[in-house]
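Every protein chain except one is present and positioned as in the full complex.
Should a chain be cited, it is by its letter among A, B and C, assigned in written order, with residues numbered from 1 in that chain.
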């Protein structure tokens, strides 16, 4: 493992936050891996999240991957901080044709204020996984009580 | 009007495509403006699209704005072409606190292959509109029959 | 003027910093406008900065524009802070054919930690200016003494 978390409860923190996301419920997303600096989220195809050709909307891939990257950054932050996405950049490599998808978010460089992440979404195919999108993003640590809604 | 469409039916084409997006139905998005080089989409707050603090998920803002930009590019393409998002970059300026949102996509530079777009999402506030995100993106024109699912 | 600077000496600070950039000397760049939230830099064509077809290298456009955006952000920061570029995204619209170029950096959203900027580089043509690149970037305010080299 490349990184170490600052507290023992990092995985629990991430899971609690994930459960509060209405959107993740809407799309039946599951947090399948939470390790220091790396988070994986799986989600299935559904009609409710398609674009005009019947595939999963690229925006949903971006949304789930943004979450995976944000939580990957969050695993390395101190418990009283929250993660805000400052920005991300995403390239679309192939249409999201398939039934089961996995978003992998990883920390490239942790920082006290800014953590840089990268990630990818893959689709399960018979012979393995196919890369659909790649992302490069900046996450900011902010004191939890500074966020609106708190 | 800065740009001219190549065909008379550009708005109809965009509307037909928009209606086929399951995700736009899921979030109750409405196409409120389709002009050559510019498209606006409105959508309301709903529990189904929230992040962990109860606001609209940033990914939904990105998704709708990506659509607005893609359709803005599409208004200037010939009818037999379809629009693919090559990539986008998005900066998040403020949390998506509010009830009614509007995504504005505009063409920066049309091209035979690549069209560069920019856009923003704003939230309606009592005294006007507040900018929540800004996006800069690249759209590609591809012959419709070359797309998977056709 | 949309923004106000925090101190009277903002323009002097920017000019002092600009003069220390060896690269800006190398390419004969001139700071032609420094206002709160907006900075313009002009520079000429030269053989020393060309790409393989004899035009100005796209990377030089990006470099000067990154400077213009960074200094635009710097005009709104308190004097003891320095600006670091967290990241930028740039789209290339046309080859940099021409003799005189101008980079315009503007603040989109100032922030205590992160300031979001956008900008463009244009080339002077007989009938006006032509847009060559557009950029969207994130700048971070850091205490000057925290920087390496200080």
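Everything that follows uses one rule, which is that contacts are C-beta pairs under 8 Å (C-beta built on N, C-alpha and C of every residue); 3 or more make two chains touch, one makes a residue touch a chain.
The structure displayed is predicted, hence computed values, not measured ones.
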In the whole complex, of C:86, C:107 or C:141, the residue touching the missing chain would be C:86
So which of C:4, C:28 or C:51 would be touching the chain we can't see?
-> C:51
Of the candidates C:60, C:123 or C:141, the residue in contact with the absent chain is C:60
Taking the full complex into account, find the residue in A:46, A:91 or A:113 that is in contact with the omitted chain.
-> A:91
Which residue numbers on chain A touch the omitted chain?
-> 89, 91, 93-94, 108-109, 116, 118, 131, 134-136, 138
Kindly note down the residues of chain C that lie in touch with the hidden chain.
-> 17-18, 20-23, 25-26, 47-55, 57-60, 62-64, 66-67, 84-92, 95, 97, 147-150
Where the unshown chain meets chain B, residue by residue | 86-87, 89, 113-114, 116, 138, 140
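Keep in mind that, in the parts below, only the chains that are shown with their structure count from here on.
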Which chain maximises the distance between its CA centroid and that of chain C?
-> A
Express in whole angstrom the distance between the two chain centres, defined as the mean CA positions of chain A and chain B.
-> 22
Centre-of-Cα separation between chain C and chain B, whole angstrom = 29
Report the inter-chain centroid distance for chain A and chain C in whole angstrom, where each centroid is the mean of the CA atoms.
-> 32
Multi-chain contacts in chain B: which residues touch at least two other chains?
-> 89, 91
